[in-house]
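Heads up, the thing below is written out as structure tokens.
Then we have chain A:
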Amino acid sequence: MEASLLWLLPAVPALTALTVLAVRSPRRLAVIDLMASLAVFLLALRLGWSVVQHGPVRSGLLGADAVSVVFVLLVGLLVAAVSVYTLGWMPRELAHRGIRESRLRLYYALVHGFVATMLLTVLSDNLGLLWIAMEGTTITSAVLVGFHGHRYGLEAAWKYIIVTTIGISFGLFGTILVYAAAAHAQGGALRALSYQAIAAVASQLDPGIVRIGFIFVLIGYGTKVGLAPMHMWLPDAHSQAPSPVSALLSGALIKCALFGIIRFHTIARGACGPEPSGTLLLAFGLVSVVVATPFILAQRDFKRLLGYHSVEHVGIVALGLGFGGPVGTYAALLHVVNHGVTKALVFFVAGDTISRYRTRNMHAIRGLIGIAPFAGTMLLCGAFSLAGVPPFSIFVSELLVVRAGLGGGHYLAVGVFLLMVAVIFAGLVHHAGAMAFGAAPAGADRSPSRLSPLVGMALLGAVMLLLGVFIPPGLDGLLRRATEIVLG
Partner candidate 1 sequence: MSSPLATALIDYLGALLLFTMIVILGSSQLYRTIYAVAAQSAFLAAAAAVLAIATRNLDLWVIAGITIVVKAVLLPWLLIGVVRRIGVKREIEPVVPTLLTLAIAAGTVVLSFQLAASLGAVRQTVTGNALPVGVALTLLGVLVMASRKTALAQMVGLFACENGIFFTAIAVSQGMPLIIEIGVLLDVVLGALVMGIFVLRVRSSVDADIADLSRLRA
Partner candidate 2 sequence: MPGAEAVLPALAQAALLVLLGPLVSGVIQKLKARLQCRAGASVAQPYRDLAKLLRKGTVQSDTASAFYRAIPPLVLAAVVCAAAMVPVVVLPAAGGFTLGDAILLVGLLALARFLTALGALDAGGAFGGMGASREMTVAPLVEPVLLLVVFSVATAAGTTDLGLIAARRASDPAVWHSPDLLALAAMLVLLLAETGRIPVDNPDTHLELTMIHEGMLLEQSGPGLAAMALASHTKQLVMMAVVGALFFPIGLAPRPEPLLLVPAALAFLGKTAVLALFVGLVESSYAKLRFFRLPQFLGMGFLCAFLALALRVL
């Protein structure tokens, strides 16, 4: 049963992608989309439950342990929320000719292909398959980024696909090096690329080559994650994609890439001890947080702002991993979930806002609370959450990250981190406050928004708030086990 779940999860969206190609009517498309996403969500929950109950599941190239389940659950939740949101978002988009009706099914097909590849990424036990799936996500999402077809979209898409493909190739190179080390250690055939097998013998791997392999993987997958200084494509792509896709890109995709890094982090820890990989993650995390700051402060484009925030927050995750120890790793994994949920929520708000004001220039967006109270409130809540203020979820994970850093004695890193967080907080609250309050311009669309986007936002908002004040024992157990796995 569990084994079939592994195949089922990617298969459902993949088949959906094929079927929608044959459907024309927008209404039916939307319904199929919603159904498939909910199915994915339920399957993810089922898988998570079974893994929590009976431990890791494997079959062939696929496998799921606590770590991957964390990511699967995140992807499932976001996919469901995105579909709910799309229900009400799409008609308005069609009305504003953002998407032509003739290409609608292509859109849905691509989205589901994208989802399928993401699920495959986090479910693959085979490092090669992981690479293949990740390249798949690049290809599908690149088309989505360029979906609008105007020059900006295409430019962003080109930068995205080229830069990330380069990164991914480095990732492949690193994978091969580790594979070589593994093959050297246990001259095996296909199983040599199996993560489980490699992790099992990690201690016998040659440290030198694994170290180089990890560097390649970190830079390579790090490009896809959006760690500075390989992050530059990210604001372009995330700002040009249609908002639901942006939510998936920022919320889920970069986390899948992180998943890859985490896998190799475990292997590297096994082979060369915690030192090199931890230090590298710490360095890149810190650089990301620092680099993101000025771009957040002096930013005009709403969605680019969010893009740079993704850079900052993957930096925070990397910091957590780099600080290491149970606390740091736990914090990093928790932050993956928290940031995914929050960022998707804020992208939802951004989509609604942009279609109301017909602009993404934040200087032109005023008084959102007045014309869309719920969205405005969500904007503020999301902003505060992103800034790490209780009672929202990110506060908890950031608190833990700081604690891990102080526990590890990285006072300087923590100092820089907190300074940057404070500055970023100023910038973010400034932007959000300016957009939420004040008097809305005359041209703004004051029509009450449809139900489904609000439901989508409310869903994520609820999760955001809940995780801020209460971590369910199930999730806690899952994260703890995942931490053990990551630490090897």
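FYI, a residue touches a chain if its C-beta (ideal position, glycine included) is under 8 Å from a C-beta of that chain, and two chains touch if they have at least 3 such contacts; residues count from 1.
For anyone wondering why these and not others, all candidates are chains of the complex that A comes from, given by their letters.
These numbers were taken from a predicted model, which means no experiment stands behind them.
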Selected neighbour of chain A [touch, this complex] from 1 or 2: 1
In the complex with candidate 1, residue positions of chain A that touch it: 126, 128-129, 131-132, 135-136, 138-139, 142-143, 146, 149-152, 154-159, 161-162, 165-166, 169-170, 172-173, 176-177, 179-181, 183-184, 189-190, 192-193, 206, 208-209, 212, 235-236, 239-240, 295, 298
